[in-house]
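Only one protein chain is missing from this complex, and each of the others stays in its spot.
Right, chain A next:
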Amino acid sequence: MSITRRTIIKIAAAGAMISLAAPAIAQEGGAKIGVAIPAATHGWTGGLNYHTERTIAAMEAAFPQIEFVLTTAGDVQSQVNNIEDMVAQGINALVILPMESDPLTEPVKAAKARGIFITTVDRGLSEEGVEDLYVGGNNAQYGTIAAEYFKDKLPDGGKIVVMRGIPTAIDNIRIDAFNAALEGSGIEVLDMQYGNWNPDKGFELMQDYLSRFEQIDGVWAGDDDAALGAKAAIEQSGRADDMVLLGGSGMNTVIKMIMDGDALIDADIFYPPTLIVPAIEITTMRYATQAPIQGRYELDSPLITKENAVDFYFPDSPY
């Protein structure tokens, strides 16, 4: 368990427990589950870390015979190292959100070859059939839902600008689906630049879009962090009345805005960092209740509006 502001008080106790558990032999009837996720470097991964710690704490309380090892990594190579370290500690199962698919395929295969149960989250590996269990979001649906939102808001067509994310496979899938779903709708995409899912970049990019295009009817910022930056730029320009703004991924600040009836942002697309929750829970159940679970779970990315926002609101989450 990493040290967060919330858990700092628990650290002494946790530290003592870790040192007691150091011999690292799973108890009779128990199991040891390794969890490998990216470090909290931006909003979404911050939420991911929060929900991971929350779920592990809940599972440990409910099933004391199951032990967890949590590692976070800032880059691909450290994630590979983390996996090797956890395999050396004798884990029975590995829950991993691969930072990238290609470079992690071999290390995860090596873990599987040693009989470790593999659960991949959010992103698959480059080879089929490595993972025993897959829990993911639906990135294509993410793009489609965004397109449907603009078609609904601009039934007679219109001009929109788009901010892409960080150049990744995920971003490509979303944008391809978005473009495909917009076809024939009369909605014209004026430009697409990378906003890196970052509020500062979102702000500056939006300012430039606003000076460049006289008519903008809609903005898809791709992510809530970037959307908050874009919102500040739109409000500064005084053109808020003429446009609709959509972000995505379900940041709590934005969901609160939707609940409170914000003038500019009235919807969000759920792409939840909570998808780590079922992944850990199902993997735990396999050992705690001997449920032989395998297969693929794909969580929906529904549109969040004022009506259903409360279901997606986590006030204590950092994201």
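The definition used in the following text is that a contact is a pair of C-beta atoms (placed from the backbone, for glycine too) under 8 Å apart; a residue touches a chain by one contact, two chains touch by 3 or more; residues count from 1.
Everything that follows uses one rule, which is that contacts and distances are computed from a predicted model.
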Between "Nitric oxide reductase subunit B", "Paraquat-inducible protein B", "Phosphate transport system permease protein PstA" or "Monosaccharide ABC transporter membrane protein, CUT2 family", which matches the UniProt record of the unshown chain? "Monosaccharide ABC transporter membrane protein, CUT2 family"
Consider the whole complex, including the chain that is not shown, and state which of A:G47, A:P107, A:G222 or A:G247 touches that chain. A:G47
Full-complex contact with the absent chain, from A:D85, A:E100, A:E204 or A:E281: A:E204
Considering the whole complex, not just the chains shown, which residues of chain A touch the missing one? 3-6, 39-43, 45-47, 49-50, 164, 167, 191-194, 198-200, 203-205, 207-209, 211-212, 225, 228-229, 232, 236, 253, 317-319
